[in-house]
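A protein chain is absent from this complex, but the other protein chains hold their places.
For clarity, chains are labelled A and B in written order, and residue numbers in each chain start from 1.
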Amino acid sequence: MITGSFEYHQPGTVPDAIALLSKLGDDARVIAGGHSLIPTMKLRLAMPEHLIDLQACQELKKISVSGGEVCIGAMTTQAELIASEELHQAAPIVRETSLQIADPQVRYMGTLGGNVANGDPGNDMPALMQCLDATFVLSGPDGERTVLAREFYEAAYFTARDDLEILTEARFPVCAGGYSYEKQKRKIGDYATAAAAVLLSKGGDGGCETASIALTNLADTPIYCQQASEHLVQNGVSDASIADAVTSAMGQIDPVDDNRGPAEFKRHAAAIILQRAIQQAWSRA
Amino acid sequence: MSATAESVQERRAALKGLGTSRKRVEDARFTQGKGNYVDDIKLPDMLFGDFVRSQHAHARVKSIDTSAAIELPGVIAVLTAKDLEPLSLHWMPTLAGDKQMVLADGKVLFQGQEVAFVVAEDRYIAADAVDLVKVEYEELPVLVDPFKAELPDAPILREDIADEKEGAHGARRHPNHIFTWEQGDKAGTEAVIGEADVVAEEMVYYHRTHPCPMETCGSVASMDKVNGKLTLWGTFQAPHVVRTVASLLSGIAEHNIRVVSPDIGGGFGNKVGVYPGYVCSIVASIVTGQPVKWVEDRMENLSATAFARDYWMQGKIAATKEGKILGLWCHTTADHGAFDACADPTKYPAGFMSICTGSYDIPTAYLAVDGIYTNKAPGGVAYRCSFRVTEAAYFIERMIEVLAIKLNMDAAELRAKNFIRKDQFPYQSALGWEYDSGDYHTAWDKALDAVGYKQLRAEQAQQVEDFKAGKTRKLMGVGLCHFTEIVGAGPVKNCDILGMGMFDSCEIRIHPTGSALARLGTISQGQGHATTFAQILASEIGISADDITIEEGDTDTAPYGLGTYGSRSTPVAGAATAMAGRKIRAKAQMIAAYLLEVHDNDLEWEVDRFVVKGAPERFKTMKEIAYASYNQAIPGVEPGLEAVSYYDPPNMTYPFGAYICVMDIDVDTGEAGVRQFYALDDCGTRINPMIIEGQVHGGLTEALAIAMGQEIAYDELGNVKTGTLMDFFIPTSWETPNYQTDYTETPSPHHPIGAKGVGESPNVGGVPAFSNAVNDAFRAFGLTHTHMPHDHWRIWQTANKLGLHN
Partner (left out) sequence: MSKQTISLNVNGKSVTAKAEPRELLIHVLREQLEITGPHIGCETSHCGACTVEIDGMSVKSCTLFAVQAQGKEITTIEGLGDPDKLHVLQEKFKEHHGLQCGYCTPGMITRAHRLLKENPSPTEEDVRFGIAGNLCRCTGYQNIVKSVMAAAEELNNKEATT
């Protein structure tokens, strides 16, 4: 398992990285933590001629919380997401999710940006970002623009990011209330058989004030379940409303047969996982 | 000479002999990263080899164009079958009497098959060159289902032997059929089944999996053209056999070949076979005159070297209505892949599958095994078990459960009712084995008591009620297993590998200052031989284990042995060690008698010395005797103190054990968790309890993997679906439970120290215990049997078919 040859670049700033990317075009790939890209290159399913390593771009390594908004730099690792108390206070679901990604070594290297930007339906962060209603910041030759996580994913490995753009950060509102990231997997290190991210907040009347649900690895993109979320807000959280919300969410999924099991099984497991995630989030709300 | 103040007990403890949990001498090295594995070997001018492999499971090779690869700077050679043919090395014999392509000769028969061998200055260039070799294939229909192998439209896989009606193991009835092997009394068994009160039937599939040691297979060949000597380092569980095979294949005289097994990063059967990589590294070194290293990557390991199992076992078991078993019938369809490369003793094409009567007194039995070719990788190795014993144990332990269901009887009680009784040993089994010793009822009762079996059943019944009442979505399974292993192959009269009798050996040198060196024909792959064999010897010759060096693995120095697999090291080489030690002691006795001026018979052995009977103050320690053997002229006794023993075991040994697993199953997600696992092992005399416990933990974890998800799966086109550690299940520390270990001790009557071997028992017994727990969880809902591996989706499917999701 040996990669093809390539030239290595380590720009010190994002503008330098974008300039390189513009210059090298299709022959270049950006590398963040590398734990998806390097194995792909070893199988020679990707053979870029240039690798642009973002590790020296210090401005991409940050976690800040201010004015009710969380802002995370793309090169922030999962280990850093887990370790940040500030982030845990602002959005505890991030730590809960990050701890279920891969294994300790991979979490030291794996980054938020890499996880959300490559469009692998197996990654956990995309659904999390949709659940958090995050906004992604993309920097390119023509400057910066933002795209909602809920509108970012087009198909497996296809996103709204232009080839010459770099995803630099994710921003999302501080989330009060209950949360849950439930993930069924075959073992530590595995992608989800089915996973669900849920945020719920309770109103003064005991009703459901806000709800947000997103699913991982149950279609070729993450799935934000708007209707299911709205259903909980409108009807409150009860066994019956959870069942309806789950039914609604299941209408959106399109799992495929693979080593984790046939689609029929995944549909059933996904419903159970989502139901549990809603219950847990509500119990914490 | 004054009597030492030390007591007998103190002196015995100082030996660190049998029964001591001696810390391992290997560990200082390994914990500091100073192990020496094959890929650590670095020689001047060493080249790297890498394979071009087939993407297709079945295809004709129309052409191979190596020109672009050869032109790549740094590429030294590209070998194809055409290059090997003049040396008659394009095919090689397998351990099972078949032959196997070293490099594709006209066609490929499985995905991952070796097509060409690139030799380059480093592994990076070699990998680039592999991509530059252009192979033109014509795809052929693929056969992956052994039950379709003999249908009229089945593709013929092995055109090279399509017309041969006779194979290495008798008649072949179809070009895709390898052998039929029959044991026992067919007519008698069928008659019993025809007349019995109760007959339970089931198809029990033991899926295809892989030993997957942490270190993959590899070799470094170095042909010294000046001296005409070939040195071959490699991941070999049987280095001497490799030397003999290398000599027969290459024509290099055996004394000019040195085979070295350095440290081995786990074997579990994967490293018994001879692989094309070994052969190609040798040829490449001969061709280039430079050392050549070949190390496979994990995908190559999983898809091309040595699978295990893939047995479809159709069973019938007959009993009285009271539950006394009368007969057992089994027909196995064995999927051997593209070449019959099973690692079994020559006369046993299905290994010791005939141990499938298990721990039970079954008066009549019949076994037939049909070997079949398919478009899958060759192999069929004993993955942490003696040859096909885990298949046999799984089969009988599932059939017992199926019978218990049919009889509506408790499965623990059914077992106890049919165990071979203590007074029946040595016991002749219906399929021809002589079980050496056992006390199954004692072990079983101890196990049931330890887990509180009756309470577990009560709890389980309550949980079923709760489930039916909608109070829980979890079920509980109690997995029982009482297994009997057959290990320590084996008596030379009926066990050989490529004609080499399956004895083993030990050579001992006692140094003048009273320390010792012992060399064996086996090779440790983590079992701790350097620690335990020294313990055997310490107890035999009275020299502290700390003063004994154990060496293995270098054919230039070690005596000829058949290697380490099938739990044979302790039963065979361990016996050789004890016997060689006894030769040392016998000579020491003569020397002591001379020194003490008494008759040999006036001496008795006491821990570490010979003492004059009735005069305890008069003695000679082994240390004193060792020195004397080198500096005294003793009439009629040769100088020095050395001995060698080649041990031909009179029988196999039959370790056994009682395992109980309690499992919790989530009916909705199919997730299963082990709540408790109790393992009682009886491996006869216990040499090092710490190491035994470690072996049991490891074997159980491999069993957990196999039972709960580990498989080599193919799609209908013969593509390997589980080729990396993402999909090939190896549990992490998180999925692995803590195990509770226990023991009874029933020595083997024919082994010099009574030891039976233990390394493979936990895998043999563990797989049925885990699988039975899953099956048992659903017994109350009408399940008779469901196939492994019990991964989430298959468990869910089982529950779904039983209507538990409605």
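Please note the rule applied: a residue touches a chain if its C-beta (ideal position, glycine included) is under 8 Å from a C-beta of that chain, and two chains touch if they have at least 3 such contacts.
This is a predicted model, so every value here is computed, not measured.
Q: Who touches the missing chain here, B:Glu215, B:Asp436 or B:Glu711?
A: That would be B:Glu215, which touches the missing chain.
Q: Using the document's definition of touch, tell me which of B:Thr332, B:Gln527, B:Asn651 or B:Thr669 contacts the absent chain.
A: Considering the complete complex, B:Gln527 is the one touching the chain left out.
Q: Per the definition of touch given earlier, which of A:Ala17, A:Ala102 or A:Val147 contacts the omitted chain?
A: A:Ala102
Q: Which residue among B:Arg11, B:Arg29 or B:Arg457 touches the omitted chain?
A: In the complete complex, the chain left out is touched by residue B:Arg29.
Q: State which residues belonging to subunit A touch the missing partner chain.
A: 1-8, 10, 34-35, 38-39, 42, 51, 53, 55, 79, 102-106, 108-109, 188-189
Q: What subunit B residues would touch the chain not displayed?
A: For subunit B, the residues touching the absent chain are 23-24, 26-37, 39-40, 42, 123-124, 212-216, 263-266, 268, 297-298, 525-528, 690-691, 693-695, 697-702, 724-726, 730, 732-734, 736, 738-739.
As a convention for this text, only the chains that are shown with their structure count from here on.
Q: As a quick test, compute the distance in whole Å between the mean CA positions of subunit A and subunit B.
A: Result: the chain centres lie 44 Å from each other.
Q: For subunit A, which residues are in contact with subunit B within the complex?
A: 1-2, 4-5, 44, 103, 184, 186-190, 193, 259-262, 265-266, 268-269, 272-273
Q: Enumerate the contact residues on subunit B facing subunit A in the complex.
A: Result: residues 123-124, 127-128, 131, 297-299, 668-671, 709, 713, 721-722, 726-727, 729, 731-732, 734-735, 791-794, 796-797, 800, 805 of subunit B touch subunit A.
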